[in-house]
Each structure stands twice: as structure tokens, then as C-alpha cells.
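Yeah, one chain of the complex is gone here, protein chain that is, but the others are all in their spots.
Chains here go by letter, A and B, matching the order in which they are written, and residues are numbered from 1 within each.
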Amino acid sequence: MIKISPSEKQFLIDGIKQNMRTDGRSRLDYRAFTVETGLVAQTNGSARVKLANNTDVLVGVKVEIGDPDPDFPDQGRLEVRVECSPSASPEFEGRGAEEMNAILSAMLRNMLQNARTVDWASLCISPGKQCWIVYVDCLVLDSAGNLFDALSIATKSALFNTKVPKIEVMETSSGQTEIEVSDDPSDFTRLSTASIPISVTLAKVGSRYIVDPTIEEELCMESRVTIAINSKGNICSIQKGGVSSGINPSEFNKMLQHARKIGLVLLKELDALLDKEENNDTSTKIGFAR
Amino acid sequence: MSGYKDDSDEEMNVNQIEKDNEVLLDRKSHVQMTKTNGRLQVQIVTPGELIVKNASNALCGHGTFRDDQDQLLSSVCGIVERVNKLISVRPLRARYPGEVGDVVVGRITEITGKRWKVDIQARQDAVMLLSSVNLPGGVQRRKTNEDQLNMRSVFAENDLIVAEVHSRPNRDGSLQLQTRSSRYGKLENGVFVRVYAALVKRCTQHFHTFDFGVQVILGNNGYIWITKKTPVDENKQKSMPFYTSADADKNEAEVIEGKDRENICRVRNAILALQSQFLPIYPATILDVIEMSKGMESKEMTLPDITPLITKNATARIQKKMEEEDMEVVEGGY
């Protein structure tokens, strides 16, 4: 549990006002990221994101065949779960992390559960009866602030890395449909992840906004707004959290502009990185299932 | 066998490593070294490993224990250190063990009865009694009941303080702190950094001022405080480097800005860079890093590809220091 004294808080707030945060960043600077994909066995896709070496998030994606949502019979289904591991902090042990898990899961679900993010229709196998269910399983191993953004980047990377096995739908003589899932590991389709957004969280500290807060800065923030941006620059979702203060509508517009600018830069970098990972991947993975 | 004459040595049968290594006992730094391929390296032991076969005359320090055959075994993974008969193993990363006289930075966690409980990155919170603190009013006076009720106005929960480790530890192993001198007290208007306790070496001075106007307190427990240098008060004999709660009532804390703030950021990032490379933290190494980072903005110092570069000089300094100590042993006769 990180604690902070009123005097340190004041120092931090002053710094943000002067555009020099404790680590030297300006209000809109992001910390360095690392992304690794495809490192977890037993999943269809996975990614690990480390923010400044301190926030560590692992996302695994599994796809299974099952029943579609009765409200959306011709679409695939999404199940998102976020779990904060007690390894990140002893206060996450037992029920301690429940609230945190619920908030983070809801945030991710809201961002992805949209028809325009992933082509859910393509994940339908037979309308009303069978579809692909995409299980997104997130594990927070270490936390040093800004879990929202780290999770969204990790999720997008994991979904990009996901390989959905090719299937053959056959009609049997008795009129029933049988699904045969291909065993061949090189026989797969990819999810179309180009439209998946990532989130940019703006935290309000004092009278200013900062991007990518550290855990000490999160202790000083009054409210936060998490804005999901996709590669076209569209705003996919806006979620506000935090106990105190509302947001001035005039400020709001400015915040959206900044979030959009930052989001687009992050997305471009992430896409380039993921493409590079892809090309490296194919050369090393030769016949892993003997 | 060991190279220098020491009576206690005859009685001890120091554990020989492999036949093609030579065992040297470096008296100065008291770290047990082995010479492999002509290069000196520190010896690392793992738990349960034999340090000394016949330990009846040895003193068991931290990280060691005696088994039923009177052998001295290690209980942690770390470096063997020897001061005459006292043998201990220093783990590479552990909670702060605490020594009397150490200067520490701590955070108040609780106020109970007549004492504060302080987190100093040790196994247990330290204790600070009301009687060990300088109350506002300066001069020593009798503690009244009012004082007890007003403890929070002196140091409240989550406040940071700088104090000294006082006399013996309590029966349950927790340490006692005191803030009797005017250089100790509440810390305000600065940045707190947490590093591994083992990286802060014991020196004569723990309050350092850099030329460019930044003051640091390097707590032996790995808690560090960075703030702006305050001018020496002409009227008082000693400078009052930090605001005490008495001062806070009188004047608003000055807002630190501009170049001062940037320098504070730089020192903070330098310390974190040293920690990431597991280098000891003291003014010379901090300066080394700052020198090397002159050309870049302070925020760039935290990038993972940059930290090895800016800590190169500091690493070289440490290597050189170790080699100097090694050379004494080699030349001094073996």
C-alpha cells in the first residue's frame, strides 16, 4: 500500500501545475512500454505489457465454440475477466481485489463489446446455434499506476495475436450440423483487430490533467476520464471514474482532443510493433506440437 | 589457505572452495573472495551451505546458523562477510535490519498511546515514544497530558520524518527512534524515493547538499528524501534544513519551481537509475550519473536503454574501488 503525506501531495500537485512531474515528464508524456506476444502456452493468443518496468499485465485469449447470446444470435460472444493477482500487492488477497477486478473488467468489456471494434459477425458459426466465444483473461501481476491503459493495450495485442482454428461445418445425413475443428496449428484465421481501440486515461490533479499517472499521482487525483480511441481517431467510449468533482464541459472538449492525439500516436507505434512481432514469430515457431 | 596472520584463524578451518580457486580473506572489506581465472569475485552462498566446518569459536552473525555438528551454515542467499570472529551473510536484497545510530527516513503508520509507529522498511514498524521527540517550544519540557492528545498535531499518519535509531531494539525486535536533535523531524516539500536498504552504505554523513541546490537525506533503511536546499539561518547556530511542524505554522511552505524542481527530478531519476543497476547509492555515484546525463532531459533518464549508459561511470567507480581493495590483499602477502 503506497501512502502519501499531505506535504508530498502538495509538492506533486505543484509540479503538475508547472508541467514538471516527479519523474521529469510533462503532463502529456507517456512512459516507456514493452509488449511481448504469444508467450503463454495453452491459449489461442496472449500478450504481456510492461509499463516502465513496474506495471505488469498478462492477457490470455482462448476461443471456444458455444452458444451465442440470445440477443445477438448471429454474432460471436465476448467474455472478459480481469484479475488482480495478490503478487502485485498483499491487499489484493482474498476479497481485497474484488472491487478493482469488477471496475477493470467492466471498463474493458465496455470498450470491446461494440459491433464496430471486432467483427463479431464473422465469429458466428451457425446463427442462433453455435458461435465462437472469445474468453479474454487478464492478470495484473504488478501495479504501478495506469492499469486501464496497460490492460487495453495488452488486450488489443493479445487479440491481434489470437489464432482462431479453421473449422468445417458439415451437415450430417440426419440433418444435424457437425463442426470439425482443424488440428493443424498452421491452419487458422486471425481476428480483425484493426478497429480495436485502446484507452487513454486522463487524471485530474488539482486543476490540470495528466496522462499515464503513476501510483502516487493516482493517490492525488480527484477524478479520471478513460477515453477509448481507435485508429481512425474515433472516440469509442468515454468512462468517467473517481469520487469527487465533475468536469467542466469546456475542458471536456480539450481533453478529448488531447486523448485523440495521444491515442493515435500510441496506436501507430503499437501497430508497427505488433507487425514486427508477427514477422519474428513465424520464423521461430516450427512444429511445436510433435 | 588464508593469507594473513591472525590468531583466530588457526582455530578456524575456513571452508575451501574448489581446488583451482584460491581463497582470500580480504580484511579490509571483510568480504570473502575467490580468485577464479585470475579475477577476484565475491563468494555467494546459498541457504544450507557450509561456511565454516568448525565453528565453535566463531560468532554467528546475520544470515548464519549453527547446526548440531557445530558447523556454520548459511541461511540466506548472499555474500559472506567476516569481521574477525563474526561471520555473517549479507543477502542481496532484504528488509532493513537496523543498527543503533543509523539515520532513517520513516513514514508514520499509527498513533497509539504515547507512541508513534513508523514504517522504515524493516520487518516490523519502529516505535517512537513521545518522550523521544522534540516538541514545539523547542526546549525540553515535561510532557503533559495535552501533548498526548495532540500527538497528531506533531506527526500525523502518513507524515514523513527523519530520525535516528536509538539504543537497543525492543524485546520483540522492533527498533526505537528518536528525533531529539534539531536536524531530525518532519519532512515537507520534497520527493520521497524508496530503494533497497542494502544499497545505502553507512557513511559519516547522511544529509548531503549538492552544489546545484538540492538536498538529500539517504536513510540507511533505503528511504530517501530529496528537497531544495534551504539557506542557512544566520541567527541559529546550526542550520535548520527542514521544516519542523513549528515552522509550518508560521509560514506557508514555499513552492519549489523551475530549475530547482528540475534538479530534484534529476536527482530522483539518478537514484532510481542506480537502483536498477544494483549500484550503491551515495553522493559520488549520484553525481556520476547526473554528470553523464547532462545532455538529456530528466525524463529520458528513466528509459531502460538509457539507464545502463548513464550509470557507466558510477559502475566504473565501484569496480575501481573494489580493485583497489583487492590489490592491497594481493600485494600484502599471501
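What we mean here is this: a residue touches a chain if its C-beta (ideal position, glycine included) is under 8 Å from a C-beta of that chain, and two chains touch if they have at least 3 such contacts.
Throughout what follows, contacts and distances are computed from a predicted model.
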| item | value |
| --- | --- |
| Omitted chain, identified by the protein name its UniProt record gives, among "Skp1-related protein", "Exosome complex protein RRP46", "S1 motif domain-containing protein" or "S-phase kinase-associated protein 1" | "Exosome complex protein RRP46" |
| Which residue of B:Arg93, B:Lys114, B:Arg152 or B:Lys312 touches the chain not shown here | B:Arg93 |
| From B:Asn54, B:Thr209, B:Thr230 or B:Thr315, residue that would touch the chain that is not displayed | B:Thr315 |
| Sole contact to the chain not displayed, among B:Val76, B:Ala156 or B:Leu309 | B:Val76 |
| Contacting the left-out chain in the complete assembly, out of B:Ala58, B:Val127, B:Leu175 or B:Ala198 | B:Ala198 |
| Contact set of chain B toward the excluded chain (per top definition) | 31, 41-44, 46-49, 63, 65, 73, 75-79, 91-95, 123-125, 172-173, 196, 198-199, 277-280, 299-300, 303-305, 315, 318-319, 322 |
| Those residues of chain A which, in the complete complex, touch the missing chain | 19, 26-36, 40-42, 48, 50, 53-54, 56, 58, 60, 81, 83, 85-90, 93-94, 137, 139, 141-142, 144, 211, 254, 258, 261-262, 265-266, 269-270, 273, 276-277, 290 |
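We take it that only the chains that are shown with their structure count from here on.
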| item | value |
| --- | --- |
| Cα-centroid distance, chain A relative to chain B, in whole angstrom | 40 |
| Chain A partner contacts - residues on chain B that touch it in the complex | 107, 109, 158-160, 187-192, 253, 255-258, 261-262, 265-266, 268-269, 276, 297-304 |
| Footprint of chain B on chain A - complex, ascending | 3-8, 10-11, 14-15, 18, 20-26, 29, 31-32, 34, 52-53 |
